[in-house]
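Excluded from the complex is one protein chain; the other protein chains are retained at their positions.
Let's turn to subunit A:
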Amino acid sequence: MAHDREVLRMIWEGQIGICFQADRDEIVGIKPEPFYLMISRLSYLPLVTDKVRKYFSRYISAEHQDGAVWFDFNGTPLRLHYPIGVLYDLLHPEEDSTPWCLTIHFSKFPEDTLVKLNSKELLESHYMSCLKEADVLKHRGLVISAMQKKDHNQLWLGLVNDKFDQFWAVNRRLMEPYADQESFKNIPLRIYTDDDFTYSQKLISPISEGGQKKSLADLMAELSTPVRKAVGCRTHGIDLHEETQLQWMSEHLSYPDNFLHLSVDYKDA
């Protein structure tokens, strides 16, 4: 169970200042001022941009009003189903150069590069799938399948409405080892190595063969190959200490989708 509640709260409250700009080609008449927002790192772009869309829709031509909205940073389309904090950390804008400047588009949805999870309903079912996959890894899926529909709704609405207590009242059950176990079966994690958005997943147990709790250093050793050594690891914009235990990381530093999203730096060995 997650004991360090203050850590959960700090992670939950992480925000990014974003400056939204219009796509020049879509504007009719006067160019609108940019729109600034503080946005939760844990949320998803389609969940927090209703106001942004409403604001810019007054300035764009009628034919694009109902278009599928998407965003880019310096020409890179942003995946709508990745947590915003993951996108931000991957594209690592220069430090202190906040706010993060994104462009909103109402037309020419780049179907080749972006999955069209642009409505709240589609995003919700994607989110529930992530939770299920994470629970399969942690508890063979036994905890999430024992939950009721209302629990699933509470998780989703807690995230959508930024309600920490509502979310954690249910999520704590997903973040406890099963029954008499001391840790999860495996740690749900996604590892990003550069800024191209692809990640790798591996089966990583929180316990070593010798029965010891594994630390981040053990994980980095597992990720290293004879030619490439893992030398650093970040999540939520934080550099993690090598002695941090994997089980603790999973319980406290996972995103609401129950996965750890880790950016790992490698060095040629």
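Observations, loosely collected:
Here is the rule we go by: a residue touches a chain if its C-beta (ideal position, glycine included) is under 8 Å from a C-beta of that chain, and two chains touch if they have at least 3 such contacts; residues count from 1.
By definition in this document, contacts and distances are computed from a predicted model.
Of the names listed as "Ubiquitin-like protein ATG12", "Elongin-C", "Large ribosomal subunit protein uL30m" or "Trafficking protein particle complex subunit 6B", the one that matches the UniProt record for the absent chain is "Ubiquitin-like protein ATG12".
Interface note: of A:Ser61, A:Thr98, A:Gln181 or A:Ser200, the residue touching the hidden chain in the full complex is A:Ser200. Looking at A:Ser125, A:Asn153, A:Gln181 or A:Ser208, the residue that reaches the missing chain in the full complex is A:Ser125. Summary of contacts with the chain left out: across A:Met10, A:Val28, A:Val115 or A:Val231, the touching residue is A:Val115. Interface residues of subunit A with the unshown chain, by the touch rule above, are 79, 81, 115, 117, 125-126, 128-130, 132-133, 136-137, 141, 186, 198-203.
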